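Removed from the display is one protein chain of the complex; every other protein chain stays in position.
What follows is chain A.
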Amino acid sequence: MKTFNGYRRKNGTIGVRNHVIVMNTTGELAGLTKKLANLVPGAVPVTHQTGQMQYPEDIQQIYRTLKGTAGHPNVSATLFIGMGQNDPAETIAEELQKEGHHVHALTVQKSKPISVVLNEGRQWLAEAVKRSHLEKKEKADVTELTIGLECGGSDAWSGVTANPSIGAFSDAIVADGGTSILAETPEAIGAEHILAKRSVSKEVGEQFLKIVDEYESRAQAIGEDVRSANPSPGNITGGLTTLEEKSLGCIKKGGTAPLEEVVPYSGKPEKKGFIFMDTPGYDVESVAGMAAGGAQIVLFSTGKGSPTGSPIVPVVKIGTNPKLYKNMPEHIDVNAGKILEGTHNINDIGMEIYDLVMEVANGELTASEKNNHQEFAIWRLAETM
């Protein structure tokens, strides 16, 4: 059994990083949140412009994402900055405290000068960073790992090299008792029947077909066709011709294991094994959703070269072709292009990915971490009011 050393949390989960983060609950406070995080070395701002004047379906999804991010196993402590009476900061903080997380809510008020707010926040964060340095790692095995599977800036090689290699990895970790999450619902369009057939039950299969169908209808409801804009301009220059072709390549990341469960955006899987999460194909939003759902590491294949990461989870970049690896080595962790050169096969790269995942779980930094890529965005379902 493969093992790694990680940070055991009070709720039993295990983290592969030990971040101290600051989050805003409403867009108005994003600037203040960044300003505060900048005062304390080691504190990471996780900001967004959602949470203000939105429909309930969005509010629900945003709060689930904020809570999942703040209570993530890779996070040692979270400071929420909120304002006003209906702000969720206090409630989310209390819920997470009950689960044993180190979380605090700071509410800005009319009568409280900003210098006081910044001072209070800085003190709490400085303590939290100090506290995080004292936390010791302990041994855990691969059954406790959840790995997100993403692709972005795909080209015609994605479905030939990197994605099948990720699939080989996914099958291996699932066979070892771990968990992998495939996502990007619109990139299952045209290939949904293949995944549905692999579901453990009729219900799971139907649930999966339903979210794919809803995604396409959601676009049609505003008079648009997902297939018209996807593949993107970069995908097309990369050699992809249709969404079906992109999808057939995309789902290769899911390997061949049975589909155990379908979870909503930022939802936590109850089962282990191979899971599907309903997310957009938009990389940063999708990665943020899988992270909020508990993935400790995300694998991300790219053909054109995409540098993005996450503020809380290491993102491992797998390049689909040798040219990309040669041109943009600073952004790529694994060169699946070796398959095209004939020196390695899909299984070799799958195992190389698995070995790297264990090293990253042990603390080795990924390319996106080294370059400070900490992009964060939450999928929106409706217009801001």
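In the analysis below, a contact is a pair of C-beta atoms (placed from the backbone, for glycine too) under 8 Å apart; a residue touches a chain by one contact, two chains touch by 3 or more; residues count from 1.
Convention: contacts and distances are computed from a predicted model.
Engineer: Which protein name, taken from UniProt, belongs to the chain you can't see among "SusC/RagA family TonB-linked outer membrane protein", "Xanthine dehydrogenase family protein molybdopterin-binding subunit", "Altronate dehydratase" or "Sugar ABC transporter permease"?
Structural biologist: The record for the missing subunit names the protein "Altronate dehydratase".
Engineer: Which residue, A:Thr3, A:Gln52 or A:Thr143, contacts the hidden chain when the whole complex is considered?
Structural biologist: A:Gln52
Engineer: Specify the residue from the set A:Glu245, A:Glu285 or A:Glu352 that touches the hidden chain.
Structural biologist: For the chain that is not drawn, the touching residue is A:Glu285.
Engineer: Which one, A:Arg198, A:Lys253 or A:Lys304, makes contact with the chain that was left out?
Structural biologist: A:Lys304
Engineer: Touching the absent chain: which residues on chain A qualify?
Structural biologist: The missing chain touches chain A at positions 27-32, 35, 48-49, 52-53, 55, 57, 83, 108, 110-111, 113-114, 152-153, 186, 214-215, 217-226, 228-230, 232-235, 237-238, 280-285, 304-308, 327-331, 371-375, 377, 379-385.
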